[in-house]
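Only a single protein chain was left out; the remaining protein chains are all shown in position.
By written order: A and B. Residues from 1 in each chain.
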Amino acid sequence: MIPLQDATGFQATRWPELVAALALALLIVVWIVRTRRSSDVFVRRIPGLEAVEEAVGRATEMGRPVLFIPGMDSMDETGTLAAVNILGQVAARTARYETRLLVPCRDPIVTNVAQEVVRAAYTAEGRPDLYRADDVRYETYGQFAYAIAVQGIMLRERPATNFFFGRYYAESLIMAETGNLTGAIQIAGTDSDSQLPFFICACDYTLIGEELYAGSVYLSREPRLLGTLKAQDMAKAIVIVALLLGSLATATHLWTRP
Amino acid sequence: MPRPWWEHALRLDRRLLFVAVALAVAIPVLFPLGLPVVPGKESRDFFAALEQLQPGDVILFSFDYEADSRAEMDPMTRVVWRYCLGRGVRIIALTNYAGGPGVAEPYIELATKQLGQVYGEDVVFLGYNPDYSGTILRLGESFRATFPADQYGRSTADFPLLQRANRYADTKLIVTIAASSLAEYWTIWAHGKYDAKVIAGATAIQAVHLYPYYQTGQVSGFLGGLKGAAELERLAELPGDATRGMDSQTTGHAVIVLFILLGNVAYFAQRRRKS
Partner (left out) sequence: MKTTLPILFGFLVGLVMFVQYFFSHPSLQRTYNLVLDWKQIVFGMMLILGTIGLVRHHGVRIQRRERAWGYSAVTLSGLVAVILAGVGGGVQGGPYAWSFENVQSPMQSTIFALLAFYVASAAYRAFRARTVHATLLLCAGIIVMLGRVSIGEMLGFSVGDARYSLAGLSGWILDVPNLAAKRGILIGVGLGVSATALKILLGIERSYLGKGD
């Protein structure tokens, strides 16, 4: 059998992926155009995101900082992109309420991006003086060394609010349980479904899967992001219909797997 | 007035729980129970992929874990290396973790010093590359271009093994022992783009991710956690730490379940009292 990479021209076996990608791109463009004309688009209530404002307010009242963990992965992961988007929204609120924001990072690239995002958010709120470069810093790349570093920050700084957004692995429970011990209000959002049970046990609110991706859309209500969210929902509806039809066809032997 | 028993149970000092779990795990280490291990379908398929290898076949092995997951992952690695090298299968190894070389070094020594394998002909350790996504994709095109030098600084163009096998299509199997989502990424990129055959060993938590890929045949078999490692030891008839560790895991789980049940009994007792 000729390895796929040695074939030349159009890879005919991959036509379903090409059709799906082009269809999704078309849906995104169409919906962005629609939401630009009218951004009155229904997005269902997501309790975890509704609680962000209240959580930052709690930290302000208690005079304690807010801790934001942007996940364990680098910027090429969608979960991290979503987390950094939400970080911008959280940073805007902490700047507005003059609350200290701590963002320990595991990845060097994420650190640079997080610093830019937080600085830009503080500047946009007219409070560039409140930005502290030391508070948005690189800790270590070691998975558990990072978890222990975060644990140390939680026990020393005693943040009133902890945000866990992004992609997580086995270290998630160490951080979430420690945060629970310190009495902080905790909001988590991850697309790592293996870590969801731990966050659900230890956090007050948990965003599941694509609720994380909807996060920055929900908080900013930016039309082009709303359009993308609607396009995703529409694509999911198409997939559900296809799954139902396919299951029915297979169950009734109208179609058999080649 | 003394507090009812269920109040004590619901307010249990977590340190008592920690001590109970510690004892449950430690005692079987000192006094082994010899509890049975029955291989499941996923482990049998993992082993079947190894059994299909012939002498002279080349596999790509990825150490996708560090020192923290050694207890769960090393038993899997040990069996795969001993089994494959014992059958004359050649191994090209690499790692996507910064701490991976430290974990891999004992196996390179095992191969070259204990099992008489020739470095460069029977086994090569390419080393660590920080960009896992780029590495997995680039390896599909050329091992030598992805790793111009091996872990020890020697040019990979000089190794007979890498002249024979320079991309996924030249290997029979990719084996990833992964403590993170890397097992998924190998499946998605190496199998999805290059049609490479992939089997994976994963931690118990990460193994849950592999069920959808296993059901569709994208991953040909996988091991889940210490139990998976023990099942592999049983299938390969190479008993080791995983089989011994299952006693501790069993008693540990049993103690946690007992405490959960205690907590629920106390909860219902409290509810009855309140109503």
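Just so we're on the same page, contacts are C-beta pairs under 8 Å (C-beta built on N, C-alpha and C of every residue); 3 or more make two chains touch, one makes a residue touch a chain.
Since we're looking at a predicted model, the values are computed, not measured.
Residue A:V113 is the one among A:A95, A:V113 or A:A184 that touches the chain missing from this view. Among B:S62, B:Q151, B:N166 or B:Q206, only B:Q151 touches the chain that is left out of the view.
For subunit B, the residues touching the absent chain in the complete assembly are 12, 14, 17-18, 21-22, 25, 35-38, 40-41, 66-71, 99, 101-102, 105, 129-131, 133-135, 137-138, 141-142, 145-146, 151-152, 193, 204, 208-209, 211-212, 215, 224-225, 227, 246-247, 249-250, 252-257, 259-261, 263-264, 267-268. One chain is missing from the display, and on subunit A it is touched by residues 5, 7-11, 14, 17-18, 20-21, 24-25, 28-29, 32, 74-75, 78, 81-82, 84-85, 87-89, 107-109, 111-113, 115-117, 120-121, 134, 137-142, 144-145, 147-148, 156, 170, 173-174, 177, 191, 193, 198, 200-202, 208-210, 213, 216, 220, 222, 224-225, 228, 231-232, 235-236, 239.
Please note the rule applied: only the chains that are shown with their structure count from here on.
A separation of 28 Å divides the Cα centre of subunit A from that of subunit B. On the side of subunit B, the complex with subunit A involves touching residues 66, 68, 98-99, 133, 140-141, 167-169, 179-181, 193-195, 203, 205-206, 208-209. Residues 3-6, 76, 141-144, 167, 169-170, 192-195 of subunit A touch subunit B in their complex.
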